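Partial complex: the chains shown occupy the same locations as in the complete assembly.
Think of it as A and B in the order they're written, each chain with its own count starting at 1.
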Amino acid sequence: MDIRRSIIMNCVKDDSDLPKAYHWLYKYHVQESMSQFAPYVTKYSTYRALPVPPNGQDFGTYNWIMTEHYWLINPFENVASNMPRGLAFSEYWPDDFMEITNQPPTSTLRERSWMGSKDGYHPIVFAFLPIFWELDFKGEGRTPEDGPNYRWQIVFKYPEGVDPVEGDRWFVEELAPVIAEMSEVNRFISSKILDEPRTCPFHRVAEIWFDSSKEWYKAFVEGADKLPKPQWATQDKFPFVEPYKDFTGIFLLDRAESDHLTQFNGYKTGR
Amino acid sequence: MDIRRSIIMNCVKDDSDLPKAYHWLYKYHVQESMSQFAPYVTKYSTYRALPVPPNGQDFGTYNWIMTEHYWLINPFENVASNMPRGLAFSEYWPDDFMEITNQPPTSTLRERSWMGSKDGYHPIVFAFLPIFWELDFKGEGRTPEDGPNYRWQIVFKYPEGVDPVEGDRWFVEELAPVIAEMSEVNRFISSKILDEPRTCPFHRVAEIWFDSSKEWYKAFVEGADKLPKPQWATQDKFPFVEPYKDFTGIFLLDRAESDHLTQFNGYKTGR
């Protein structure tokens, strides 16, 4: 059996959209989602993004939430086969949902591929991952007793024209050892993003953990020069590719704001 | 992986049996069921039937509950292979359970196949369905915000001697478009009933939704003449086959009376 994890990163246009965005999430969306996929999702949690740290936007940092699911099935299989979606209910979205979450209009989105950019849209990042981490670079053995964790979760792609195999070689052999050496880093793990289903353009996901944002800043802003630049870099400095387009991330606690399946029990419907 | 949905419809002989039937359900059955199948059932909900509307018995309407499960395995596999049922506990039934739920005696049931009829028994309907609806005739896009839903859930079979392929052709090409046209109908979806496991004689399940029983009555009692009669009809009027034998149904809200796995936590046992 193939249980898949997925992560979804969301932005808001600015902080003033938070009341509206959260009102949608907890008043409408969580219960509608659970009504729809409770039979085949085994975990459904939302993490609130920690505040974007200084310089965070140079790393494509998303500012609202990360939502994690574990799926017993591929929920996009029907879509892939051009069959009906097969659900009794659709989900409710407020008219200005795309706007307050800093996304391109739905119509635009349908015509074109994913289109994030530093000063433009920050569309939803929806990536499917293996259930277990594939690479473990540092910190195996860390337990929840070992103190607070400031998790930097990132997804990224190599620029067009770069062979992903070569990209990964650089990541694993050149970049990762340098990161793992940094004394501020407590934990470092990574996986390839899955192709089935493919719901975003990114190649890889990683998590790098620190005690707090200060250690992150020391390592990745002040210590940026230590990070080895690949030949195919489209930017001078790490992440070496365009933030919000080729590289996105979010800063998280190790505990979800809400583990919905065990903590929320509103107006659930049949499917 | 093959996650299956199942629906179970139950009748009581008359309203005076409700206290006994519900006492069995919540004092004994729900916790016994969960003890047994919690490891492989991901959703288990009971919907109380809405009152049978005027003329409802002409459509084989069941009057007590509909129970829905989602299964990670085929729970009848052992039975099919003549192996032991493999469960530490059996379920408790009061002596007169078959009688108060208007079913043939267990002994009779074992000897013969499913035997409902309008003026006779209304045995349990237990049907396995695909997890997603296969056909979506009307109302895709309806959200829980769009108002109350009066769900008519029906299962039916074509009469003996009729090729189910021909039956389905009539349903999809002739009947469904007429129903979808009716202004009282808000939503209309359907699937074939699964063969693995096969636990009832029916071919197909459908749900047709209205605002309330008034709209149902207008559409299906007052508007019965609009519905196209197949050649093989065994009755003059829709459903064109014998209610409670070839056609059964139940009227439901869109929210279950109890979503047992999240709301009930009584004396659960090991298996």
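Just so it is clear, contacts are C-beta pairs under 8 Å (C-beta built on N, C-alpha and C of every residue); 3 or more make two chains touch, one makes a residue touch a chain.
Here the structure is a predicted model, which means the values were calculated and not measured.
For this complex of identical protein chains, the structure file gives a whole-complex count of 6 copies, while the figure shows 2.
One rule holds for everything that comes next: only the chains that are shown with their structure count from here on.
Mean C-alpha positions place subunit A and subunit B at a centre distance of 41 Å. Those residues of subunit B whose C-beta lies close enough to touch subunit A in the complex are 1, 3, 5, 42-43, 45, 47, 68, 70, 72, 130-136, 140-145, 151, 187, 189, 207, 252, 254-256, 259, 262-263.
The touching residues of subunit A, counted against subunit B in their complex, run 1-2, 28, 31-32, 35, 38-40, 42, 72-73, 78, 83-92, 261, 265, 267-270.
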